[in-house]
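Shown here: the complex without one of its protein chains, the others still in place.
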Amino acid sequence: MKIRVGVLGATGAVGQRFVQLLDGHPWFEVVALAASSRSAGLTYGEACHWVLDTPMPTWARAMPVLDTSPDATFDCLMLFSALPADVAGPVEETFAAAGYVVCSNASAHRMDEDVPLLIPEVNGDHLALLATQRQRRGWPGLIITAANCSTTSLALALRPLHEAFGITKLHAVTMQAISGAGYPGVPSLDILGNVIPHIGGEEEKMERETRKLLGRLQGGCVAPADFPVSAHCNRVPVRDGHTECVSLSLAQTVTREDIVQVWEAFQAEPQALGLPSAPKRPVVVRQEVNRPQPLYDLTVEQGMATVVGRLRPCALFGWKFVLLGHNTIRGAAGGAILNGEYLVAKGWVPRA
Amino acid sequence: MKIRVGVLGATGAVGQRFVQLLDGHPWFEVVALAASSRSAGLTYGEACHWVLDTPMPTWARAMPVLDTSPDATFDCLMLFSALPADVAGPVEETFAAAGYVVCSNASAHRMDEDVPLLIPEVNGDHLALLATQRQRRGWPGLIITAANCSTTSLALALRPLHEAFGITKLHAVTMQAISGAGYPGVPSLDILGNVIPHIGGEEEKMERETRKLLGRLQGGCVAPADFPVSAHCNRVPVRDGHTECVSLSLAQTVTREDIVQVWEAFQAEPQALGLPSAPKRPVVVRQEVNRPQPLYDLTVEQGMATVVGRLRPCALFGWKFVLLGHNTIRGAAGGAILNGEYLVAKGWVPRA
Amino acid sequence: MKIRVGVLGATGAVGQRFVQLLDGHPWFEVVALAASSRSAGLTYGEACHWVLDTPMPTWARAMPVLDTSPDATFDCLMLFSALPADVAGPVEETFAAAGYVVCSNASAHRMDEDVPLLIPEVNGDHLALLATQRQRRGWPGLIITAANCSTTSLALALRPLHEAFGITKLHAVTMQAISGAGYPGVPSLDILGNVIPHIGGEEEKMERETRKLLGRLQGGCVAPADFPVSAHCNRVPVRDGHTECVSLSLAQTVTREDIVQVWEAFQAEPQALGLPSAPKRPVVVRQEVNRPQPLYDLTVEQGMATVVGRLRPCALFGWKFVLLGHNTIRGAAGGAILNGEYLVAKGWVPRA
Partner (left out) sequence: MKIRVGVLGATGAVGQRFVQLLDGHPWFEVVALAASSRSAGLTYGEACHWVLDTPMPTWARAMPVLDTSPDATFDCLMLFSALPADVAGPVEETFAAAGYVVCSNASAHRMDEDVPLLIPEVNGDHLALLATQRQRRGWPGLIITAANCSTTSLALALRPLHEAFGITKLHAVTMQAISGAGYPGVPSLDILGNVIPHIGGEEEKMERETRKLLGRLQGGCVAPADFPVSAHCNRVPVRDGHTECVSLSLAQTVTREDIVQVWEAFQAEPQALGLPSAPKRPVVVRQEVNRPQPLYDLTVEQGMATVVGRLRPCALFGWKFVLLGHNTIRGAAGGAILNGEYLVAKGWVPRA
């Protein structure tokens, strides 16, 4: 018996990725697709301007789009949320209060003290915040959140380094894909043959979320990692895949081989548990001088890994490298689905 | 009477910019276009696959392409060199030895101790190296060099800050246009919808040349600036214009307004001399949250200025900002022409 | 004394071209910029997301944006309209009824029997429809319209051929730039690395307008040209410039040289009158095997000419060729301004 799930914000670009990635999922079965009242009443095929390069699953095409109103009820216990930032906050709370397990990709609750900002390979232990959440909020359901897309790829690459060597400073410059802005998102006149050196709120998210993700549980709270983080975020004319130029300082003197070995050896609970969406290798190291690249490295581990390359000394920080992550798979829908699988494996999702 | 000049490597992408920018130049008249023996004997119109968006000047179309052989002679005293890196070294020396004033855009001699790496607004005083050059080499002619494209835009923005406040650390990540790789250059299959996080030799050039450009003349030599520099260089699908995300530390505590004021007040000898190619404002500050952008800011000051924006505090360095420069105008042909004008103004070019 | 003019729909992509092209215009002075009530009250600099690659003119930046309501009054007699198709119809009529000379780029009135669909080089004599218009509508003002962008470039190339040889069949396939859809227009996710083989209503416009443009005045009406026209319209990831593959049959047997000569000799009233925006050569012929191309041929005649090339025999039609036109200059704002100049020259604009 599969676990019945619903998708909130199902017609948007991230909502579509949920539908695509949940198609044939071994544990989950989509029984509800919800969107704004504008789409409610239409079939998903009618309401949705599909922007992915594999066809819309047949089962989804004919499903009715439900209205995401506060008093909506869905025939399931678990909801994946791809709601827009401006509505996610109260709506997700309402559903958690109504008993649903909400795995959100929205930013609204990420920094809430009692909400896990979860990447299972990075900070699975932060799930302990849910005890605080239940106690404080009194919800029969719960909310967990996935991190910002650029932050997710970065945190995966940082986690094993921070554990092994201790990161003391971090600088990241991103070159982000247009799919990160949703649909219709970035007008073509703005980006064709251009670079936009600004993405609203993104730098703050990277600086804030990275430190929460790598922070430590202390007395039911997360104490953020205490190293300084600085980010520059840019939009480039690439469809999928955020590339990041990272410079960092470590607390220990290490060799290039030490770092590569730590990345390649990195395994965590999702791998041990064999979660369906867990990449075999959370961090994949490329040795070529000019990789990773969005065109060639996004299919590795079905878009669930961070691909790193060009590790070399940095005159300022000690080390610098390039990383690439799939912003709408690991950085959005895929990440939230893995979070859901992790919740199931850890016993947080009732089997009824 | 105009000064007769020649262009070496005239059929390549940078050579074409020389031809375009020298069209109607008030001081210079092109009397010789030289290229490899493959093109010699053809007219320029036949030999050249023109890649600029204004038509090839009529006078250039019919000119015969001359062979760039060591024993070639040109009916002029001044040569602008857009020669490829692998041949520029000995060829430019031969021509200097033969009495020509060589204004080079090639990298071959940039780091030579007795060759000025010149950006007139940045280090006009480095022209004093020519005395050393004459003495050591015994050439009746001379060689000066323009800096690497990414470095040129960067150094223009740094110069006033270094003078006013003292730079102590510098980190730059570039997103560089395809025209920087010449023609045929980057295959479209490699870059359409992609980012290539590597440009051979570019990071080393930026790190090395920036310090020479901002260095001090001491006893006939240049002592490089002593702050550490680290660069990541990327190629993006943009036609013209290198965008750079810069983080830097200053020796003094300053405000945002202090920095903006220093940039906006920046004037140097080329402006004072009224050199034909000198931008009125070498550094142009944009206040919008998402500028500069290649699509919109490359025509400012005819591509001869560095456009800066997004100046804001950096948790690691103190300050961060974005800059944009035209890589084939100020960063290549236009920069070398300005160098030539400066040489003329300073009396290094014989008037015969 | 310049003629005072206003621009309706001034904040959109075509409205911006009007502002850019009217900057420094020898006959016209912009005294009013109007847009929807959303923008009214802001300055133009605040209200307008500028998408052109030259800076917004200084005079425009500070102008207040006026509201385009039916009872608005402007301190001028002539209005250039870049209104969206869905509102242009009644609004333009209201202003004509109020006494304004309306030079429209909108499609609303193009096919009205008593409204000239005007390209001065193609059908300047159609201005005679204004007599009918005055009589029927009783307006103190008037409306003339510019043709659809794809149609304008096509009609310019066809006019001399139709006059000299008689066109009997016409087939055109377009590859149209994203700027044709305005701003925000085409989402980047839809077009980056893609072709969209459909533009709503465009094929019908090309088929219909081409025949009206090449039609004959008969008894105060235009009898459309009677040859069949078929069009396929596509959107491609190009910023500016519509490329069209044209096949056509002629009533006479001619040589390639005959056609080229007719194109190159083509001159019409705007050229004879020396109208400020009239191209010296309305049709420019390229001889290269792979031209025209948007990247290289849009600056010819300041974007006011149709550039043709690749004229060669067609097994089905007799002849085929490629043409290129600037869709937001000759195909929109520039075309409407030339229409306005023609109206002035022909005495239809009161000088007060």
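Think of it as A, B and C in the order they're written, each chain with its own count starting at 1.
Going forward, a residue touches a chain if its C-beta (ideal position, glycine included) is under 8 Å from a C-beta of that chain, and two chains touch if they have at least 3 such contacts.
The shown structure was predicted, so the numbers you read here are calculated from the model rather than taken from an experiment.
Only one residue in the set B:10, B:47, B:91 or B:186 touches the chain that does not appear here, and it is B:186. Across C:236, C:250 or C:268, the single residue that touches the chain missing here is C:236.
Within the set C:198, C:256 or C:280, the residue that contacts the chain not displayed is C:198.
Although one chain is hidden here, its contacts on chain A can still be listed: residues 50, 53-55, 192-193, 295-296, 298-300.
Interface with the hidden chain, as seen from chain C, comprises residues 169-171, 173, 175, 190, 193-198, 207, 228-230, 232, 234, 236-239, 243, 245, 247, 289-295, 309-310, 314-317, 320, 322. On the side of chain B, touch with the chain left out of the figure occurs at residues 13, 51, 178-179, 183-193, 237, 239.
Simple rule for what comes next: only the chains that are shown with their structure count from here on.
The mean-CA centres of chain A and chain B are about 42 angstrom from one another, to the nearest whole unit. A straight line joining the Cα centres of chain A and chain C is 47 Å long. Within chain C, contacts with two or more other chains are made by residues 192-193.
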